[in-house]
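In what follows, a structure is listed as structure tokens, so that the remarks can point back to it.
Just one protein chain is left out here, and the rest sit where they should.
Here is chain A:
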């Protein structure tokens, strides 16, 4: 099982802070996961298509081409605005 987290404006737009995805043994990229989630919900689709979205795998910023496997923690969020 892959754990997926959403933060800030994205979390609010989706109305969801976290979800799980059964990868069924596959190794996908973060972008594949984003596409899979988008295909499951027409309400989520436009928000997940935002090209500014950042992604972290196991709490490290990575490009969307980064692979994910079962047991990973994947997070999607808008550009950060701290400081």
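Please note the rule applied: a contact is a pair of C-beta atoms (placed from the backbone, for glycine too) under 8 Å apart; a residue touches a chain by one contact, two chains touch by 3 or more; residues count from 1.
Keep in mind that, in the parts below, contacts and distances are computed from a predicted model.
The unshown chain of the complex is recorded in UniProt as "Molybdopterin synthase catalytic subunit", chosen from "Molybdopterin synthase catalytic subunit", "ABC transporter ATP-binding protein", "Fumarate reductase flavoprotein subunit" or "Iron(III) transport system permease protein". From the options A:24, A:51 or A:81, the residue with contact to the unseen chain in the full assembly is A:81. On the side of chain A, touch with the chain left out of the figure occurs at residues 5, 7-9, 12, 52, 56, 59-61, 75, 77-83.
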